[in-house]
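Part of the complex only, each chain left as placed.
To keep things simple, chains are lettered A, B and C as they appear, and every chain counts its residues starting from 1.
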Amino acid sequence: MLEDRPWEAVGLTEEEYRRCRELLGREPNHLELGLVGLMWSEHCSYKTSKVHLAKLPNEGPGVLQGPGENAGVIDLGDGLALAFKIESHNHPSAIEPLQGAATGVGGILRDIITMGAHPIAILDSLRFGLLEAPRNRYLFAGVVAGIGWYGNCFGCPTVGGEVYCEPVYDGNPLVNAMCLGLVRTAGIIRGRAEGPGNPVLLAGAPTGRDGIHGASLLASREFDEKAEERRPSVQVGDPFLGKLLLEACLEARDTGLLVGVNDLGAAGLTSACSETASRAGTGIELELDEVPRREPGMTPYEVMLSESQERMLIIARQGGEEVIARIFRRWGLEAKIIGRVTADGMIRVREGGRMVAEVPAAALTREAPVYHRPERAAERPVLDLGALPDLAPSQAGAWLARLMGSANLASREWVYRQYDHLVGVNTALRPGSDAAVLRFKDRPGGVAAAVDGNGRHCWLAPRLGGALAVAEAARNLTVSGARPVALTNCLNFGNPERPEIMWEFREVIEGMAEACRALGTPVTGGNVSFYNETLGQNIYPTPVVGMVGLLDDIAHVTRQGFQSAGDRIILLGRTRDDLGGGEYLKLAHGLVAGPPPGLDLEAEVRVQALCLEAIRAGMVRSAHDCSDGGLAVALAEMAVAGGEGARGLDVDLAAAGGSRLDTLLFGETPSRIVLAVAPAAAEGLLALARRHGVAAVELGVVTDGRVVLRQGGRTLVDEATADLEAAWKGALPCLMAG
Amino acid sequence: MRWRARVWVTLRAGVLDPQGAATRSALVSLGFTGVQTVRAGKFLELELVAASREEADRQVADMCRRLLANPVTEDFRYELEGCQEG
Amino acid sequence: MRFGVVVFPGSNCERDCFHLVDQVLGRPVRYVWHQDTALERVDCVILPGGFSYGDYLRPGAIARFSPVMGAVAEHAGAGGLVLGICNGFQILLEAGLLPGAMLRNRSLQFQCQDVFLRVEDVETAFTRLCRPGQVLKVPIKHGDGNYHVDPEDLAARGRVVFRYSEADGRVTPEANPNGSMANIAGLANLEGNVVGLMPHPEVSAEEVLGGTDGRVLLESAVRYWEERGPC
């Protein structure tokens, strides 16, 4: 029955087909080949990334669940734990931005729910081509509307994120969503099909023909004109059903009758069954006729591969199925037995009394091929700083305004205003500062979260870029008053069959691993998205780090905005002549050239430790890290975000470092933090900095109304804060209006 | 010349319609138990100025393709009629 | 005084409202299921925000047929207290307990932000502890809050309780976040025992969340109930 080159139709190589035949000990039938093709796709099998992901440190004192489950979990003490995970939905969002982004959010929410956790926050990391192009505006608007639609309706606040626009993301936007959830430590559920004889239930929405072959055809292949023809495979989200599913799952969890839970995402039933069985070392036998369907005439192939949304696979304790079904019915949902756990490690699929597929769960998962793909280091443009004319002092003010209003630095309010960032009544630090903070209702502390990743840095110097992403995420938590604890990551890369991309991939991971070790933040999970290539153009290597941190006391929440005039402004860390890879270099000179700013991990650790200690000691009124746009932009942002009567500053940057004006104002040297402290605390803070071995200089004072930057006797910038604010706030709405 | 266009935008077959499904079950629970399916779509009425029927027709088709309908998930249909100057 | 928070399929602020009454106010509260046909032992019923039935068709259009809404109407008719927040307000409008209807926001976008509300009527059960003209800072988060009403219908059946304003209380077009007619953000019935508003008082009831202005609504209700006693 099989055609000439049967492997091609399911995206396998001839070699992989041979391996499949060996594992089965016979020719696979059409359905079996489909299952294998899907599960061995890059998206499901991680066949290319596995060997490198193993280098990320994943253990630490607080880690209750590392990589390999639906989400990582860390211990919060006193019987409470935090589950969190990030995931990409890049290719679906390129085809249908609203539904693609919405179903991405739905998917990550379900990942958290499967752990037995109640989602408490979402963050989103987005990349688009330049917004001057209508297509990119359409994608951006659609993605934001889709994230908002799903998250708002579901009732989980979207509290933070990031957006960058670069030409390399033209036609290949990135949409990464992270979710955090709370779970009682004793109630953590895992995606394991334990206990032969236990019933396997399919709960939630009926199964339709949505997204068939999404995983293998969309996420595991580069983009070309034919992508348009794959359109009917878009999945459609239903956040209303998603919310009902949450409520039913939480209620079912509390019965203690759930043995294992897995969501149905990429590769649908096939993936959920083989993964839960493989994790537990068991098998699953499915009666496909029992699967509730939305459309008549679906083939076993379609039922097994469907990516219909808002579904969960539940392995229940024997005898508990009726109680669970009743709970789901109360919420207007079906939870139906579609199979049983078996002892022999086989995934068996029966339809109409006939066995239609019989494959070892391990063959679909653990025994999938693993590749060490070839790599080749690439040359990247290097900046000759000496040949670059410095910024003229008379232009400093104009360039500050220009940077504040650039697409990559401007206020993200246009985005987060469309997200309900308050539902749940936990949001203690709203979007607009360095990290988001959620308070705990039953204890004094809270949790902070931030997502960071600078693709331009990673393209110019992948290893350094990977480390910088981790350091910046940690710094964003620290300045907000939290101790960085652990992270999840989403690795968005081009086509791994190109040696240059593999080199980027390995380098980024090794850089991240180094930084994770230095900062003591293990990686508890993540996601890899390869094949972000459109018509031969690969995206920048874009790792997105989603980090979580803890606050012992919610009173430690620290904002970037100034609080009272007269507060002293102190810069921690040294400024070097770092212009490479920066926003100013690109805008002012049209250059994307490296290397990006170097990172001294020891200095980074010290400056963060100091900042946190100062915050905990109650010395700090405002804190903000220097990142994109450098020191001048960081200072201006603190003024713009300032409270009444504290929307300005007067500082002298002479002691800040940097031998050039452009690097002093706009250079992006990392490991720098700007603090504002009460006048009486300034001396103490400087002393504390000396004890920590951190360079610290007092720059000036908080004022109101104007941003004044001087150098020695000379005034470099003297701008009305309101004007800078107008440029900063107006930029995105204006760009999006076309 | 002034024209009136009526545009129907409907979901493509096979595309899930959560709105239609929710509306159907609401109708059933209101006692309209005979309702089998509901599909929800959009209806737009446009007035436009164009030199000729052909021109108006070309423009409306273009609007549908470019903005009014999402080709990934939706189909469209329209009717055109001349209307009196108001 | 006992509170009830109705849970419709798709409500998503029910836990927040429960927390407000239970933890912030320290009053007895329980959930009321959308299929319940009576509001036993509830003096003040809260219809919470969210997306009941996914807001499909129109916000509140499907929820208003829930069995519990018959009980809510009866409760209101008997002088019991009813507070509809956001989606709860939309349900009250669809149910005809308050006049008017909601359209999409003028921006066509969901909007989540702090707004200022000028209190226009301090005679309702939920505003009697306010000063006339007092300005409250309370966030909105909705996509369909663009209020529309026939002025005669409004005069005959309702009272304006809150208007979107500037921080100093001036009612200006700029302060109107969604295009609502006459900046209307909240209404009461003529008797003043049924109030609906788009902003979310439960999100501005604790310092840690950025303000406590929203508390006054429920504190007013408690005071009202204590003074009047059950009707």
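Note that in this section contacts are C-beta pairs under 8 Å (C-beta built on N, C-alpha and C of every residue); 3 or more make two chains touch, one makes a residue touch a chain.
Remember, predicted model here, so these are calculated numbers, not experimental data.
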| item | value |
| --- | --- |
| Chain composition of the complete assembly in this structure file | A x1, B x2, C x1 |
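Assume only the chains that are shown with their structure count from here on.
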| item | value |
| --- | --- |
| Averaged-CA centre spacing for the pair chain C and chain B, given as whole angstrom | 35 |
| For chain B, residues contacting two or more additional chains | 18, 22 |
| Residues of chain A touching at least two other chains | 238, 240-241 |
| Residues on chain B engaged by chain C in the complex (per definition of touch) | 18-19, 22-23, 26, 29-30, 40 |
| Contacting residues of chain C [partner chain A, same complex] | 9-10, 12-13, 15-16, 19-20, 23, 49-51, 53-56, 109-113, 139, 141, 143, 200, 202-203, 205-206, 208-210 |
| List of chain A residues in touch with chain C within their complex | 145, 148-149, 152-155, 238-241, 243-244, 331-332, 416-425, 427-428, 430, 439, 441, 554 |
